[in-house]
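Heads up, one of the protein chains got dropped from this complex, but the rest are sitting where they should.
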Amino acid sequence: MQLNRDELLAAYRTMATIREFEERVHIEFATGEMPGFVHLYAGEEAIAAGVCAHLADTDYITSTHRGHGHCIAKGCDVTAMMLEIYGRRDGLCGGKGGSMHIADIDKGMLGANGIVGGGPPQVVGAALTAKTLATGAVAVGFIGDGASNQGTTFEALNMAVVLNLPAVFVFENNYIGEGTGVEYAVGSGDIAGRAAGFGLPVEKVDGLDFFAVHEAFGACAERARSGGGPSAIEASAPRFYGHFEGDPQLYRGDGEVDGLRANSDCLKVFRRRVTEAGLLEDAALNEIDETARAEIDSAVSTARAAPPPGPDDLMTDVYASAY
Amino acid sequence: MSEVVHKVTMPKWGLSMQEGTVVAWLVDEGAEIAAGDEIVEIETEKLNNVFEAPVGGVLRRQVAGVGTTLPVGGLIGVIAGSDATDAAIESLVAQFEADFVPEAVAAEGPVPQQVEIGGRRINYLVMGDGAATPLLLIHGFGGDLTTWMFNQSALAETRPVIALDLLGHGASDKQVGAGDVPAFAEIVLGLLDDLAIDRAHLAGHSLGGAVALELALVNSGRIASLALLAPAGLGREIDGDYIARFIAADRRKAAKEVLGHLVHDPALVSRDMVENLLRYKRTDGVGEALRKIADAVFDEGGQAISYGDRLGDVAAPILCLWGADDAIIPPKHAAALPKTAEIHVLNDAGHLLQMEQASAVNGLINAFVSTSD
Partner (left out) sequence: MTEKTIRDAINEALRQEMSRDPSVVVFGEDVAGGAGLAGESDAFGGVMGVTKGLLGEFGADRVIDTPISESAIIGMAAGSAVTGLRPVAELMFCDFMGVCFDQILNQAAKFRYMFGGKVKTPLVIRTTYGGGLGAAAQHSQCLYQMFTAVPGLKCVVASNAYDAKGLMIEAIRDDDPVIFFEHKMMYDMTAEVPDEPYTIPFGEANLVREGGDVAIVALGNMVAAAEAAAATLAGEGIECTIIDPRTTSPLDEDSIVEAVEETGRLVIVDESNPRCSIAADIAGMVVGTAFDALKAPIRQVTAPHTPVPFAPQLEQLYLPNADKIAAAAREIVSHAA
């Protein structure tokens, strides 16, 4: 499917925003001002962007612990996200969730998840809602190579097939599950093939290639929305950072990350493709980089100055109905 | 003095009563009593009440001790002449215990019926029969036909007596339409039509009293007499805060407080009475129904309905009974009634006087309706 100029700019904007967000969080986290854990998505942007370009606020995604990229691609407010990661009262989740549970139901973002494999069963639920209420929505689960081994993932795949639900499972293979390589941990050596065994169509794409992801997912979304049931894609792209910030990454080979930045950077792949095809100019892309940098910079300043939640906030929102 | 030995058995007060518990004997063994004397206090589902001697004589035996729970029809005591022998008493007691089958007794008795009036289900209970002019009992706000559980069967000894659940109450439909007095009156009229009753005595309690007044005004030919028990519609004052608390009560404590306010002696409010109120309040549609009715008949200042200036147009004879300790609607409202009205203010009674002073109320109503049959 051909994207027009605006769509191409939007795609790059998403990826650049994610990249800038994660690079900046990497720097700021090291100052010690951010509580808890963060898990950075830099390197995988094309997958989130390629998938979410097909999604509206009324579609649903579940995410992983590495959720900033999904959150931004789904349209969540970047400043509110930064406030949340800093644990501020006006953060996207009131400072009550943090990076690992960042969510925005109004944008159909059902949350990052601190439990590996925690998301896929909920994809089935969101898809059931879409089918039961006939909304035409699609429910998408982002699943890492680590989570692809969880029983919950297998159960969700089977359930989606059995109930013919409008669900798409997006396997993001970044080659490492915490500190263990995918070649070791996935016994069959083939995440996509294994998923296909559950009875749904699966396509394997280059996760560095926005256009490949976009096209493959487009078919999945169309299938789901038209009642054709669930499907999956496996997209591979490396992460530039550790499992978590602070990870010494001793499991990496020498010079591995530098090599990835040079040769496996999806933003560079996108830029090369669109400029060589004459679709967009470097200048336009550079402007987007600048804008993203400024936006994130502003978000950080805002977050650092913002107040934390107060003592009263501790006890609120445990229950929706009277307790 | 007669040699007749009389069994005092557990009465059946109200349809669902299966058993009662003896709370206290008010008369010692060997004491002489007259018919109508209060002899024993019994706790039932709804309310504690005193049982009156059905005949005069000597209380020869207190068969059931304090704390004993008996099924309806079970033997509580024996009244006889002082010359009846102990042997006769003992043999009566033994015979009774041998023969008594509780379920058979409890299974007797009328059950409520349902009819559709104006597209709504109405629950009602008929007791008694015969050719005398029937009496229709109308409960008040938040009540139901069991409000009359100590009255209906006594009144039914001489005539048919019908008690209904108004819309929004009891087992009737919970959709109340306009929720105002004319809407209720229409239903009552519909019931009279359905039962082919051309002429009836009405007895109304609280809001039910206003409904009775409304009927007497719009259908004067059909109404033989009006017995108004602590009626609404005769004055402005009402404990509006009580109404609000009644509507809001959804927990045991709140319900118990609210019921205690209706009686002279709050100790009479039993656990089951509280539970029955809660069960009613929790039914779908009840909250809405009560709020709608309250909006129609009350305002910030008090009662929004008034029959005071139309009482001159009421053709039917009027009996008005009020509890001296009524904390909801003050007894002084009875002064609005025509001089021809028969008015009684009963001591030791709150707003729910027909339960607290049942036999007095029954006697007064019985005497009254028989004069205008």
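The chains carry the letters A and B, assigned in the order they are written, with residues numbered from 1 in each.
One rule holds in what follows: a residue touches a chain if its C-beta (ideal position, glycine included) is under 8 Å from a C-beta of that chain, and two chains touch if they have at least 3 such contacts.
Not measured: the values here are computed from a predicted model.
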Among A:Ala139, A:Cys220 or A:Val269, contact with the omitted chain is made only by A:Ala139
Contact with the hidden chain, among A:Gly50, A:Gly67 or A:Gly91, goes to A:Gly91
In the whole complex, of A:Leu110, A:Ala147 or A:Val202, the residue touching the missing chain would be A:Leu110
The one of A:Val25, A:Val38 or A:Val124 in touch with the missing chain is A:Val124
Note that chain A touches the absent chain at residues 60, 62, 91-97, 101, 103-106, 110-111, 113-115, 118, 120-133, 139, 151-152, 155-156, 158-159, 162-163, 316-323
It is residues of chain B that touch the chain not shown, namely 67, 171, 174, 250-253, 271, 275, 279, 282-285
